[in-house]
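Subset of chains shown; positions unchanged.
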Amino acid sequence: MSSRLKVDTTGITTPWAIPIPLNILPTKTERMLQILSNILATRSFQNTIIAVILINAAILGLMTSHTLAPSTIETLEWLDHLCLVVFCVELLMKLLVYRTGFFSDGWNIFDFVVVGIALVPSTGALSVLRAMRVLRLMRLVSSMPSMRRVISGMFRSMPGVTSVAGVLLVIFYVSAIMAIGFFRELDPEKFGDLGSTFFTLFQLMTTEGWPTIARDIMKTMPYAWVFFVPFIILTTFTTLNLVVGIIVNGMEEAKEESAREEMVAQGYHISEESNEVRIAMIRNDVKNISEDLEKLESALTRLMQIRTELRSATTPSVES
Amino acid sequence: MSSRLKVDTTGITTPWAIPIPLNILPTKTERMLQILSNILATRSFQNTIIAVILINAAILGLMTSHTLAPSTIETLEWLDHLCLVVFCVELLMKLLVYRTGFFSDGWNIFDFVVVGIALVPSTGALSVLRAMRVLRLMRLVSSMPSMRRVISGMFRSMPGVTSVAGVLLVIFYVSAIMAIGFFRELDPEKFGDLGSTFFTLFQLMTTEGWPTIARDIMKTMPYAWVFFVPFIILTTFTTLNLVVGIIVNGMEEAKEESAREEMVAQGYHISEESNEVRIAMIRNDVKNISEDLEKLESALTRLMQIRTELRSATTPSVES
């Protein structure tokens, strides 16, 4: 049995699940695990989970309403707990079947965390977790393959832009320390310490309300624009560079992938090159073909002389 | 008769209108319908409708003026009703000629709706419809083929980006419920219920006035930036991804379409592949051609030996 069997049909690869016929499994436990594995693989199970997520979304949405009778709130809470139980059961099934292989898939870890948030008792300092339980609705993204591809696409193009992100971070850090040095006394609320300065610089990067801050400071320091204007230009440009890089890389990877699938479907072998390399290699090969054809033509011209020689050779022998 | 006859010359395809010669139609009704169909197909009819739309636009524009004498307002209203009558007559003609086929074209449904808005009595709760009667001016877009192509282009590239839109919607919904949970008490006007939270989050997504809202809330909850900053980064990035996706897909489809038209005009057959697939297939074929040429060369080299054999064969026979 191949170790990379696709055992579910929604496109979610579960490489660790091996559909083994039940009768060859020795123990009850293994048969139980195989049954669970089969259930997890079926499409209807996936769709059930998606349905439960949507129901949970509606419940959490309704619970934000002001005008709810206490009994309604109670019912909704109970239904919410029911959904949570379903998610826990699903996670348990996956943990049982896949064991340590469970944590090899990032999406599983994501599911584990967002469901686990609701299991932590949300009291005291962790009361904020109660509002964060809605994060489990992000499982809609992790459950639907098309949405997973969007997120995976973004993550796949990020390695190519880590350098740009690094440059942006260095610019930010250096500007923050400079801004604190320059403006701390003038505006302690905005430039008081590293944290608030980062927040203010992020605000400047979104160019939101920056003239107010700048003109304020320029009343006392008329040359402060030497800091603000280049900072805005530099960060806006680098951020655009970063964002455009991620988006364009992701789109090109998607085009390459669909091209690859098309070629495989048509039986062609397609190599892992980029378009530029292919076009340059085609150019080279076509030039060589042109030269080869010239050689062929001269060879054929010499062969043409056979006719002449043959004619002159055969005519005398006919005559004799 | 082909069922996909282009019966008007402005590029608006009316696949259900068949120009049948009048004399072969049995009944008066069918002759009437054919006359109407012919009228609808002529270019001057299309241009008349566009002219009426533009006149209606001018009328509705003039009617916004403060300083109008009541008699002028009356005249303008009367002219506006006249335009509406023209549109209704056009719609009736189309309904008569195309019958149920009328509703198969989205643009017809659009025309039907925007003209129908003016026919609904605009009183009471529906008084807003009176101001919305101007929507029929959007018929300028549905009447001119170039503008229709713009809108169709955008709609055609939307299926490719539904996943990105879906991810954006999930992020929005989850953030809304979290924001209500966090900020409801601090700012009931902005985060009071789901509707106003969606509006506030949309405002944050346009990064408009977000520092004011954020700094306000951060006076009480100093860590609120952990919500606002990632939300702004995430939604701005996903929205850019969505928008760039739609725009670039639309532009590529337009280029492919014009390339296809050029090829057809030149008599070439062009397949429905993408550029990447074509370049990869060219690469494959060019490699095979290189190999084939090598085989040809070796074959020709062996053929060259004919000359030698022939020379040696013919020389003795000449000598003998």
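A and B label the chains in the order they appear, each numbered from 1.
Everything that follows uses one rule, which is that a residue touches a chain if its C-beta (ideal position, glycine included) is under 8 Å from a C-beta of that chain, and two chains touch if they have at least 3 such contacts.
Being a predicted model, the structure only gives us computed values, none of them experimental.
Trainee: Total subunits of the complete complex, with 2 given?
Mentor: Full complex, one repeated sequence, 4 copies overall.
Here is the rule we use: only the chains that are shown with their structure count from here on.
Trainee: If you average the Cα atoms of chain A and of chain B to get two centres, how far apart are those centres in Å?
Mentor: 28
Trainee: Going by the contact rule at the top, pick out the chain A residues touching chain B in the complex.
Mentor: Against chain B, chain A makes touches at 57, 60-61, 64-66, 128, 130-132, 134-135, 137-138, 140-141, 144, 146-147, 149-151, 154, 199, 202-203, 206, 208-209, 243, 246-247, 250-251, 255-256, 258-259, 262-263, 268-271, 275, 278-279, 281-282, 285-286, 288-289, 292-293, 295-296, 299-300, 302-303, 305-306, 309-310, 313-314, 316-317.
Trainee: Give every residue of chain B touching chain A within the complex, in rising order.
Mentor: 162-164, 166-167, 170-171, 173-174, 177-178, 180-182, 192-194, 197, 207-212, 225, 229, 232, 237, 240-241, 244-245, 248, 273-277, 279-284, 286-287, 289-290, 293-294, 296-297, 300-301, 303-304, 306-307, 310-311, 313-314, 317-318
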